[in-house]
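Take a look at the structure set out below.
Omission of a single protein chain aside, the complex is shown with its protein chains in their original locations.
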Amino acid sequence: MRIATVQSLKVAAKKARSERESIKTEVLVCAGTGCLANGSLAVVESLERSICSRKLTAELKLGLKTTGCHGFCEKGPLVVIQPKGIFYKGVKPKDVKEIIEKTLISGEVIERLLYRDPNTKERIEEYTEIPFYSRQLRIALRNIGKIDPGSIDDYIAVGGYAGLATALTEMTPEEVIDSITKSGLRGRGGGGFPAGRKWKTCRNAPAETRYVLCNADEGDPGAFMDRSICEGDPHAVIEGMVIGAWAVGANSGSIYVREEYPLAVKHLQLAIDQAREKGFLGDDILGSGFSYDVHIARGGGAFVCGESSALMKSVAGEVGEPRAKYIHSVIRGLHDQPTVLNNVETWANVPWIINEGAEKFATLGTGKSTGTKAFSLVGKVKNTGLVEVPMGITLREIIFEIGGGIIGDRPFKAVQTGGPSGGCLPEDKLDLPVDFDTLTEAGSMMGSGGMIVMDDRTCMVDTARYFLEFLVDESCGKCIPCREGVHQLHCILEDICAGEGQPGDIEKIESLSDVIVSASLCALGKSAPNPILSTLRYFRNEYEAHINDGKCAAGVCRNLFSFEISEEACVGCGLCIKACPVDSILGEKKEVHRINGKTCTRCGACRNICAVDAIKVV
Amino acid sequence: MTKTCVDPKKARKILDRYPSGDGTSLIHALQDIQAEFGYVPCEAAELLCEHLSVPISKAFSAATFYKAFSLEPKGDVVIRVCTGTACHIRGAQTLVDELCSILNVAPGKTTKDLKFTLETVNCVGACAMAPVVSLNGEYHGNVQPGTMSKKIRGGK
Amino acid sequence: MEKTLVITPSRCTACKTCELACSFKHVRNGALGLSRIRAFMRGEGKNVILTCFQCDEAACVKVCPVTALTRSESTGAIEVDEGRCIGCGLCSVACPFGHMNHDSAMRIAVKCDLCKGEPACATFCPTRTLEYK
Partner (left out) sequence: MTNNKTINLEIDGRFFQADEGMTILEVARREGIEIPTLCQHDALEPVGACRLCLVEITHPNWKGWKGLVTSCLYPIEEGLQVTTNNPEIHTARKTLLDLLLARCPEATYIQKCAAEYGITATSFKKREEETTCILCGLCVRVCAAKGCNAIGATGRGITKGIAVPFRQPPPDCIGCASCAHICPTDTIKYTDTEDLRKIWGHKFKMVKCVSCGRPVMPEKQLEFEAAKAGLDAKYLTTCPQCSQDQTLATVQSSFQSKTVPGGSLEVAR
């Protein structure tokens, strides 16, 4: 089973490819976390049963595969039928029979399962033509949705581990580092530090032992790119890590995975076991004499462990408190040895760069931000899901072309990037190119790639309060400015959102934020005031309305508004009456409804369901 | 601290997976203990620390620092409301409030009858289906106020 | 050969100038420090001066958990690193002669350090009971 040489890898790849080619029609079912939640497993089981019972596998040369996340999570469960690329969304087990009869046997397309463009109302047959996909360029996500993450042969068939073979046999470690440096690859986890420079420093640091680690802790709420890669293409991460280990001279390492991602852990473990069996991990990899092995470290559920020094402490079995990094972890990291830590997406890019060449990668994107970036596009946007685009594309293109615009065509208010350390950008920043430096300049940051779209029903003060609450909960508590300071910022915002804001609160927030930024120990604290500072920068009027007028125009801060049904707009459909969890809406059918303000909890269920936008904030 | 009986055989089985004296395994082993017992019982932690030659104070610090661990037994049904950003702006807080009032517990707590534990989690990575609630690991997407309560009531 | 503090008890009048000199030398925060030397009046020719013997194999050094006690290379005296001392008092118990003192206000151990080579007690001793030579 072991693939001991580059030659035998080539043979194995050829065999795997020909096996794939013998399949005439392939049914790919998404089994990412999103689709699983929508019931994709039942679809797979049903397909399996039907196909096997009818012996279709042999007759039609049919293949059935469960894949990682296709990205278009909201429309799941997703089924793609290759080679035509027919894209079915929202597939239920009861649709399976029809899919087999019509599509697989007769070659017909089932109209009702096709995706319908919300703007043009047209049904689209092939997934490559759906705007959500057609504007994307997938490098880190290149194999996801195309291969079975549980099969190393599938990965080898699409050229997997060829990059590792090239690196080990045709390149010196220095050449690998040069290539990564030339590609301009920067860390995708948030900091955007040039990967080549990091690797070089690590290689040059004198030491007996070096480590190569992967950060799959993805703590930013609203981001799930790394989860999807680990679930959908785990071998790409492992291959990238082995290449990196070869380059820096490391012989062991860990993948630090969030415990909230059980499926990612499962798939990574399976992939590691397979890679070991094939000899891509362990001793004498591909006959090169080089050894590297990796094991999984499950995170304990702490956002701060995304910070490199905290992560390394956690890997070493300790409490994940960051330390001051006056000596960088590339020089003194895990067990005080030189350590390279990159995140999942960064590692997944590495084999592609070796295979396709650094120049090709460097021509993508903008000057200092090369290549592509995966984003999780979520929030109040029509097409939520996972997208990968070349750097330099504008926020407007991502949100309105790929994302299809705002749900219900409501007004756009802001987009939040960079997770809790990032910021909220308003409409007039939508034409900014998305790259590391531009976003930072605008007061936000690239972060790991969460992109949360907000409409006019999102309160920016509440959003800032939300992030601070998150950070109060996630601060390790070691240093005073972060522990006490962020808590105090949160207290002030709680007061403002509760309608107890005082004149002078904004100034107090600003001066305290300054100290937190300059005095905190680690990046978590130093960036903790970002959500508040960026919303103050672009949405100061909302803060002032909360404090001075006692109004929350977005209808979020419950003490600062009430709901009213517009007499002109209400059609008396009764939807809101059904939706109200506290029975506070009264009215007869076809008559104007009324809200009982005394019992209304202002949960907004009525406003969400109203089709004619009759529920107003006053 | 609730006095509980920990089956030492079960604990021993977990310990055997880790080389004795290797303190770096502390968190992994605690995770296994959490998975086995549903919480980290003091007795199991003591056995573990002896096995790994780690002071018990370190195990306690880790068990209280990381969210994955609980020092008290959890309910039969663990309800986790995702409060990630995407879920928040689509109304996760309303769901939390609602569940708190139905179950009469604060987030992070377990009902007296040990049937339900209500937790919030900072993003399960299923943002596209926000707001998300998971019941014993099974995800429910696009949950509207009012619908969750019926599910819980049905189970109660 | 390094100098030592030589005590000739027969000359001692127990005038306690040494204690005073020591306290003045170790003024801290504007207050007189604890004297690290004690003079006991026991009658003519029987007065006793007690201060640290700077033992070769010192128990205080041995028990200190944070190596706050070290021997000075220049004077041979065992000195307290006041920054390092955690005030646990173990050295006081360990000293078989009862020579260690404890500054309870500062929560640190206090002992004779031969004034870094210029012992004030000897300098000010009016009867040459204490000599540094």
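For reference, chains read A, B and C in written order, and residue numbers begin at 1 within each chain.
Going forward, a residue touches a chain if its C-beta (ideal position, glycine included) is under 8 Å from a C-beta of that chain, and two chains touch if they have at least 3 such contacts.
Owing to the predicted nature of the structure, the values given are computational and were not obtained by experimental measurement.
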{"item": "Missing chain: touched chains present in the view", "value": "A, B, C"}
{"item": "Hidden-chain contact residue, picked from the options B:Val6, B:Leu71, B:Cys100 or B:Leu135", "value": "B:Leu71"}
{"item": "Full-complex contact with the absent chain, from C:Leu32, C:Ile86 or C:Ala105", "value": "C:Ile86"}
{"item": "Contact footprint on chain A, counting only the chain that is left out", "value": "302, 304, 319, 323-324, 326-327, 472-481, 483-485, 487-488, 491-492, 508, 511-512, 514-515, 518-521"}
{"item": "Missing-chain contacts mapped onto chain C", "value": "2, 4-10, 38, 40, 42, 45-46, 48, 50-59, 62-63, 65-68, 76-77, 81, 83-90, 92-100, 102, 107, 114"}
{"item": "Residues of chain B in contact with the chain not shown", "value": "1, 42, 45, 55-61, 64-65, 71"}
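By our rule, only the chains that are shown with their structure count from here on.
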{"item": "Euclidean distance of C-alpha centroids - chain A vs chain B, Å", "value": "24"}
{"item": "Whole-Å gap separating chain A and chain C, where each centre is the average of the chain's CA atoms", "value": "68"}
{"item": "For chain B, residues contacting two or more additional chains", "value": "none"}
{"item": "Residues within chain C bordering two or more other chains", "value": "none"}
{"item": "Contact set on chain A toward chain B in their complex", "value": "33-34, 36-38, 73-74, 218-224, 227, 259-262, 297-303, 314-320, 376, 378-380, 384-385, 416, 419, 450, 452, 454, 458, 463, 466-467, 470, 473-474, 476, 579-581, 601, 603-605, 608-609"}
{"item": "Parts of chain B lying in touch with chain A, wherever the complex brings them together", "value": "23-28, 30-31, 54, 58, 61-62, 65-69, 83-91, 94, 97-98, 121-130, 132, 137-141, 144-146, 149"}
